[in-house]
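With one protein chain held back, the other chains of the complex are shown just where they sit.
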Amino acid sequence: MTKTVTTVLESLNEGLRTAMRKDPNVILLGEDILDPYGGAFKVTKGCSTEFPERVFTTPISEAAMLGIANGLAMSGKRPVVEIMFGDFITLAMDQILNHASKFHWMYNESVDVPLVVRTPMGGRRGYGPTHSQSLEKHFLGIPGLTVIAPNSVIDAGDLLGTAILESTGPILFVEHKLLYTSSIAKIGQGDWVDFSLEVDGAKYPTATLGFSGVTKHHCTIATYGYNLELAKKAAVELAYNDEIFCEIIVLSQLSPFDLAAIEASLKKTKKLVTIEEAGLTLGWGSEVIAQACEGQPDLLVKRVAAIDLPIGNSKALEDVILPSEQKIVQSIREMLKLN
Amino acid sequence: MTKTVTTVLESLNEGLRTAMRKDPNVILLGEDILDPYGGAFKVTKGCSTEFPERVFTTPISEAAMLGIANGLAMSGKRPVVEIMFGDFITLAMDQILNHASKFHWMYNESVDVPLVVRTPMGGRRGYGPTHSQSLEKHFLGIPGLTVIAPNSVIDAGDLLGTAILESTGPILFVEHKLLYTSSIAKIGQGDWVDFSLEVDGAKYPTATLGFSGVTKHHCTIATYGYNLELAKKAAVELAYNDEIFCEIIVLSQLSPFDLAAIEASLKKTKKLVTIEEAGLTLGWGSEVIAQACEGQPDLLVKRVAAIDLPIGNSKALEDVILPSEQKIVQSIREMLKLN
Amino acid sequence: MMSSHIELYRTMYLIRRFEEQALAEFSTGKLVGTTHAYIGQEANAVGVISNLKSEDVVWSNHRCHGHFLAYGGEPAALAAELMGKSTGIVGGRGGSQHIHWKNFFSNGIQGGIVPNAAGMALSSKIDGRGSISAVFIGDGTLGQGVVYETMNIAALWQLPILFVVENNHFAQTTPVEMAIAGSIVGRFEGFGINATELFTSDVLEILPVAEQVIGKIRSTGCPAAIILNTHRFMAHSKGDDTRDKEMVKKLRQKYDPLQIHGLRLDTADKEPCEAEVNQLIDAAFFHANSADLPSLNGRPA
Partner (left out) sequence: MMSSHIELYRTMYLIRRFEEQALAEFSTGKLVGTTHAYIGQEANAVGVISNLKSEDVVWSNHRCHGHFLAYGGEPAALAAELMGKSTGIVGGRGGSQHIHWKNFFSNGIQGGIVPNAAGMALSSKIDGRGSISAVFIGDGTLGQGVVYETMNIAALWQLPILFVVENNHFAQTTPVEMAIAGSIVGRFEGFGINATELFTSDVLEILPVAEQVIGKIRSTGCPAAIILNTHRFMAHSKGDDTRDKEMVKKLRQKYDPLQIHGLRLDTADKEPCEAEVNQLIDAAFFHANSADLPSLNGRPA
């Protein structure tokens, strides 16, 4: 590959195509994924041209699409399903929860169901209440299901490739719409000049971002996906204005929960803020905080998330409903009693 | 009504029929709900005989059933839908999340959607992985949706009646299968001899159970639905064997979360154990604990729930996967470092 | 019920101009999000909805502007909704595809509206109100299972519901041949629902057939379907048209409902009508543009 990949979208596209090249069992299913269109957000662009016999554009049938992918996965294929907007995953919930995720255990571990459901989530594009949600929280904790979300500091294409080629069970792969156009982070440069980065060796890695040269961080921020971009800005503001240094832990594996990196950071900071775009109640952060507090009784904790409302169409409404850099800064200041 | 109601099932049945008598707009929809069968768990028994024109037995179409109920609710009716097993609610998730729960807010509060979805949840009957789950956790926190669960210390029929007759928005009403045959608790008698009971005046009330005569409780147990029965036994064992007195808070409104009673109890005990039958991860207890810990930093907290696995069919598997009196006792002893 | 030639033309022209203006505002960045223009399909909305009464219900989809305007909705309120303003139909909360006004409703999940419409039809039937529900779906939406669940129940329970399938031969980029096996009429018939199919963009052909089908729903209380073969002249939403440009141009030449029906009008009637509508549209977008943005006002419920 000589083409320089600069956005997360390009990385995902590259990762998808590489996976298809490596394994002839990779099959794509989804609505409007054929070239020249290449999918509503273009992640599948080029795939049908390169592998015409392995890309199936489907009718508007999210449940059947998932059900067919289950059947493919149980008979030697590695299907990758695109749900055009994550909001429609509700239609496939039965196939995900009562079929794909159950078969392996229910059939006494005699089958694998290696399928990946890719879908864009998130707001801030003015698409309104049925095209802007972050519904992944409803799928965290489903036994047998792995939920993954790329971000800008790890290789999103590799992450997708690993999910497609190495999974033995179903994976929900959640791509925030704004992440597509996000640049791949260059740590120590540009926006990221103050930060150092450590990425663990996990299959779906966790990244730890700290302020370079700072020996003691005061607070742990846990987040995933696009919200890292907000977390970063908030951390910079707190560092410059308040001399509060936050260590940011970015997970790519949302479920099953593996919070080792967060716990390690908390040993030092004793303060935890979670950031996510879904509605506050029973979001990803609730589990993170519940686990953290079960493990360590003396923490200060706080969740930053959307207000529990549909996502209004108007930008003015999106702005008040969704989390923002300002709300994160505010929450951390409140938690630390800096106001 | 002269008939003496002794089980929660009878109470629910009575509540449903009373609601139908009170308001001619109450309409029932569900699979196999006509007499003489009266529904798989008999909650609707007698309704179609008394109100033949208001009880609609449906094809096996959970999504359409909910969608039709939405339409009814938005045009003056108060539909009550029975989903035969809670496990099938996945099929109706889109209608619940992207339709019923959204319409009121999305349409700028110009419509109400007063519908009740009743469904049995829970295991311990050997029905296997697709007929034993407690999936309500996936529906907690959906903006616009209220989730209610009856229990044996409040009047379940009244609760259902309130949900049907007084709701302005959609309600998911979750009935644990074992609750049907549970006796209505007589506080201070039989099994309940040691307990005192306080029920708050909320629309969907919260009950606080304490040991009568005990001035200081050591630990707060928060739970809902059938799991109160386990909590009670565990509390009795801890009281007799360990002289640990637990105050039990039983919520009937699961979502939106209103944890005032739990917080009040925690002010005194500083120790919180949540009990639920769903898988541990991102269960109801995660939100309870996250909120509690955000509010008060010095708590000891612990969740008791099922192992994150499908519910095996074999009783031997149900027993290890689901929470039990013994696991609750064990967890509380561990938290209090009594082992 | 409206039916004079000029009135029919006026509504179709109103839809056309509204959509053109909305697309224009998008390119200048005044509108965000997305929009699905109804241009080319105007005769469907007008031909069907002209036959409805005020007690009847309309459920519509992502491509709802034409249905809304044919229903009598305010262009200014729709423009404001698209712009996310507090004066929008639903205060800027819903946007282009999520609106409600009187007995008109739309939602952005393909297919999900169909049982909602059936529920309202059931409500009408229970009360003996005599009103019907009309639900508009596209060809692609026939991919959704809940549509068939609802057909079945509507036929079993004899619900007064009109299924309107606007077959514009594409679902986003997917040609109907890649999305629908068998036949649309055959599908309805398999569920015991009478279906009438038309191949026209002439409002004067759609109007009487819709009248007849709707009349039958009213008199029998039974569901029925109209399949309207039609064409969209613009992209699916904003700029995502993968169809051959020449082909689309030819469609427009042949099937433009405004052209077809416009020929029946005297210039003396048509020109003032168009001028009036042009002004209305300008005013609608002008007012929308200067309206306030919404806020939650501390009311998160």
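Lettered A, B and C in written order, each chain numbered from 1.
Going forward, a residue touches a chain if its C-beta (ideal position, glycine included) is under 8 Å from a C-beta of that chain, and two chains touch if they have at least 3 such contacts.
Predicted model, so just to flag it, every value in this text is computed and none were measured.
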Shown chains that the omitted chain touches within the full complex: A, B, C
Which of C:I6, C:L156, C:L204 or C:V248 contacts the chain that the document leaves out: C:L156
Hidden-chain contact residue, picked from the options C:Y9, C:Y148 or C:Y255: C:Y148
Touch criterion as defined above, residue of B:E31, B:E82, B:D194 or B:E247 at the omitted chain: B:E31
Options A:T44, A:T58, A:S182 or A:T281, residue touching the unrepresented chain: A:T58
Touching residue (missing chain; options A:A19, A:A40 or A:L66): A:L66
For chain C, residues in touch with the removed chain: 142-149, 151-153, 155-156, 178-183, 186-193
Touching residues on chain B - with respect to the absent chain: 31-32, 34, 36-37, 40, 57-61, 63-64, 87-88, 91, 125-131, 307-310, 312-317, 320-321
Touch residues of chain A, complete complex, unshown partner: 27, 53-54, 56, 58-59, 61, 63-77, 79, 94-95, 98-99, 103, 105-108, 110-111
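Heads up, the rule we're going with is that only the chains that are shown with their structure count from here on.
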Chain A-chain C separation of Cα centroids, rounded to whole Å: 36
Distance between chain centroids, defined by C-alpha means - chain A, chain B (Å): 31
CA centroid of chain B to CA centroid of chain C, Å: 42
Sequence positions of chain A contacting 2 or more other chains: 87-88, 91, 129-130, 308-310
Chain C: positions in contact with at least two other chains: 93-94, 98, 107, 109, 145
